[in-house]
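A single protein chain has been omitted; all remaining protein chains appear in their positions.
To keep things simple, chains are lettered A, B, C and D as they appear, and every chain counts its residues starting from 1.
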Amino acid sequence: MKTNLRKITKKGKCLLLAYDQGLEHGPDDFNDKNVNPNYIIEIAKKGKYTGLIFQKGIAEKYHQEIKKSKIPLIIKLNGKTNLVKGEPISRQLCTVKEAIKLNAKAVGYTIYLGSQYESIMMQEFTKIEQEAHKKNIPVILWAYPRGRDIKTKSKKELLAYSARIGLELGADLIKIQYGGNIKDLKWAVKNAGKVKIAIAGGTKKNEKKFLTQIKEIMNAGCIGLAIGRNIWQSKNPLEITTKIKKVIWK
Amino acid sequence: MKTNLRKITKKGKCLLLAYDQGLEHGPDDFNDKNVNPNYIIEIAKKGKYTGLIFQKGIAEKYHQEIKKSKIPLIIKLNGKTNLVKGEPISRQLCTVKEAIKLNAKAVGYTIYLGSQYESIMMQEFTKIEQEAHKKNIPVILWAYPRGRDIKTKSKKELLAYSARIGLELGADLIKIQYGGNIKDLKWAVKNAGKVKIAIAGGTKKNEKKFLTQIKEIMNAGCIGLAIGRNIWQSKNPLEITTKIKKVIWK
Amino acid sequence: MKTNLRKITKKGKCLLLAYDQGLEHGPDDFNDKNVNPNYIIEIAKKGKYTGLIFQKGIAEKYHQEIKKSKIPLIIKLNGKTNLVKGEPISRQLCTVKEAIKLNAKAVGYTIYLGSQYESIMMQEFTKIEQEAHKKNIPVILWAYPRGRDIKTKSKKELLAYSARIGLELGADLIKIQYGGNIKDLKWAVKNAGKVKIAIAGGTKKNEKKFLTQIKEIMNAGCIGLAIGRNIWQSKNPLEITTKIKKVIWK
Amino acid sequence: MKTNLRKITKKGKCLLLAYDQGLEHGPDDFNDKNVNPNYIIEIAKKGKYTGLIFQKGIAEKYHQEIKKSKIPLIIKLNGKTNLVKGEPISRQLCTVKEAIKLNAKAVGYTIYLGSQYESIMMQEFTKIEQEAHKKNIPVILWAYPRGRDIKTKSKKELLAYSARIGLELGADLIKIQYGGNIKDLKWAVKNAGKVKIAIAGGTKKNEKKFLTQIKEIMNAGCIGLAIGRNIWQSKNPLEITTKIKKVIWK
Partner (left out) sequence: MKTNLRKITKKGKCLLLAYDQGLEHGPDDFNDKNVNPNYIIEIAKKGKYTGLIFQKGIAEKYHQEIKKSKIPLIIKLNGKTNLVKGEPISRQLCTVKEAIKLNAKAVGYTIYLGSQYESIMMQEFTKIEQEAHKKNIPVILWAYPRGRDIKTKSKKELLAYSARIGLELGADLIKIQYGGNIKDLKWAVKNAGKVKIAIAGGTKKNEKKFLTQIKEIMNAGCIGLAIGRNIWQSKNPLEITTKIKKVIWK
């Protein structure tokens, strides 16, 4: 049951290019360039990302291009549209076996903690882990608090809870959303114990502010970022990539 | 995991004759002639359609006639009546194995994106894909936005989202409903990436308008149509077929 | 995937004795005589019915008597009580394998089209078909529209829809309820295509009216009846049976 | 598919000691003596009951004592607490395989007919039957009408319906609750056909009245009782047992 992150990290740090927004948010995130997976693969390749995150459909249809890029593939195993309101449920859409066949070096799964369907996602996630760990494939948990019941908790508690769930359930890397409070993030990192944390990039931000935030993230003990829109919505994806990498691998 | 559409296309284009309306809409779509599957098989044969879409029941009972027609069979794997109101759910009614035994060259499945049951259909669809792709059978996604929650989205977004889901989830051909705005359709085609798009015919239309629309569809980059009522509700199904084919294979 | 009705028909026509009312309606349908399955088996035997419909419990406990009668056994695979109100759901209670072991020559299953649970029953039905057809056992569909959502449809549409579903889903015989309009029934028969239709007897009726109705049913192209209360609630079950048979095999 | 009740009857009659109340009703049924399963096993042994009904937990932990008593063990396969209000659902908690390993001579299962969850319990029950009958283990159905929808039915109808369900679904013995009307009970017995009926003891009753009732029960054609509180809540369990046995085996 040992797994490691070596294949999707460099010197223990990571910069992952996320591109599952086409399913999660819909085409409104895209423009004429970045709507094309090949554009993303090019950025990952030239920017030497330590991993590239796709749903299984893109992984299948752009198999050759991904292979050529030599960027390690991470397949997101569940997903949903943003069309359905109410308590979120995101179910498994790709098996570990399929992911391995597509040459994935890691797999990802989102749990919406606090959702009425939390228990279904937790159970599905832990089954995936069991299979992935047998094959020595690391499992990345997207840990996002959601749903009508989470309002009574503070941001600090929710951030730390998200991280902690990754440790308790057996994830190998936890992806959480950073709210901007470094003390809260340090507490979250502590809660994850031996499990590493990467921060989600979120919506596109002012570059300077964003770079400052990344410094905080690294100072807090995270190992890097899983980032999408801030890169491929940028006019100069490689320029901003270079800047980010300097902060991460300073 | 490679599949191709060669068996249901000609020179990369397709004209599929759809006849799953008996289940989806009920007999109100039919008259004394077109209620008979043999009438449809005859049209497909004489009109040299590149594929013929049936539910498994018709595929079983008219197996000999379909075989004789030499038109490639496409089996629709899920379905529902239009009697049930509320959030739509359409479950698998035929396995990939059964479809292959019935000599199907491709299979189809509807996902109602935006429905409260979206996650169940997405999961079932991706399991079908896994099996079909192993057997080298292409999977066609009927991607239709439905349900109470989709009202806040624009038509453009919904069209592009439908197409994108086909790419993200791993379909080989995506069937969407064209609303008449060519810019929106071009955007949807881009969102599908390497995955091809065919347009649903919908309710019967004025012939001239319909042919103009098909031109737009082809100009937008779609590879053809999956069409039913506009053909078999027509007084001259073969005449309109000939006209449509000229537009598609011009 | 070929199945035929030869074992439960005579010269292509059928007269099936239905006795699943004990589960579906409860004992209020019964009197001191017809409460006893042996009374029913005797009627079937003396009346030379082409089939006898039981739930698995009666098929098991009266196995010897059924065998001795030589009347082909049809096992109803799902069922429910009439105690539960709201949207109807009727689940599988007997497998195809058990039915074959009990010497069944055909199996039956009810789909309540229009019910909120329609998709669950459709899926279960098509799985049963897959297994039954492998063993060359014909599948009879009880196609009954039910539920709060069917009120907007006309009787004609519902009757034809019921028949059509049998064809679309792959049944070998469809049992529907005749409302009394012969034109509607002819339209339903057309919608069933190659699949045969038998009419449910329903509640006990005036004999003369009933026989007239059966003439209409046969004229409309149905192959016979699946009848219960009109026989075993009758004072002279064999007399009425003889009269019915004259109409069917005239 | 033959099973028989020989192992839990004597001369075709039965007196079963029921002790699943700890799960179904909670400890309020108990006192310092009868809270102890060994006290119950002693009563069964000295009273020479024809069967002893436990949940799997007690069957496991008191395995030696049960074995030594030589009283045939009946394991109740499903159960629920009385803490949950609303429509009752009782799911399988022990497999037939486990029951056989624990040396059970019969198994039991409750269906709450009329409950919104009726179809789930019916399906689970019939699956259990399939397995039990393969191993020649008789299945006892606890048939209890429950839920908000049963109020429109008369007591007579509900009693007969409960019995009938046992026959229709394939039970080998049916346990129902007797309301005190002998005519109703006779009608229920008729509805069960070849399947035998045992009456549930219910809450503790006046001894004289109770013995009169048992006479009625036997006269109505039942084969005996499955009884708990009237025995082990009694000051003289063996005295009352002797009296009951005289009525049953008179």
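Going forward, a contact is a pair of C-beta atoms (placed from the backbone, for glycine too) under 8 Å apart; a residue touches a chain by one contact, two chains touch by 3 or more.
Predicted model, so just to flag it, every value in this text is computed and none were measured.
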{"item": "In the full complex, displayed partners of the excluded chain", "value": "A, D"}
{"item": "Contacting the left-out chain in the complete assembly, out of A:82, A:126, A:181 or A:234", "value": "A:126"}
{"item": "Residue touching the undisplayed chain, where the options are D:46, D:91 or D:148", "value": "D:91"}
{"item": "Contacts of subunit D with the absent chain, listed as residue ranges", "value": "20, 22-23, 26-28, 30, 32, 35-37, 55-58, 60-63, 79-81, 83-86, 89-95, 98, 101-102"}
{"item": "On subunit A, residues whose C-beta touches the chain left out of the figure", "value": "1, 113-116, 118-120, 122-123, 126, 130, 133, 145, 147, 149-150, 153, 157, 160-161, 164-171, 187, 190-191, 193-195"}
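One rule holds for everything that comes next: only the chains that are shown with their structure count from here on.
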{"item": "Each chain counted as touching subunit B and subunit C at once", "value": "none"}
{"item": "Centre distance in Å when subunit C and subunit D are each reduced to the mean of their C-alpha atoms", "value": "34"}
{"item": "Two or more partner chains touched - positions in subunit A", "value": "none"}
{"item": "Chains touching one another, given as label pairs in label order", "value": "A-B, B-C, C-D"}
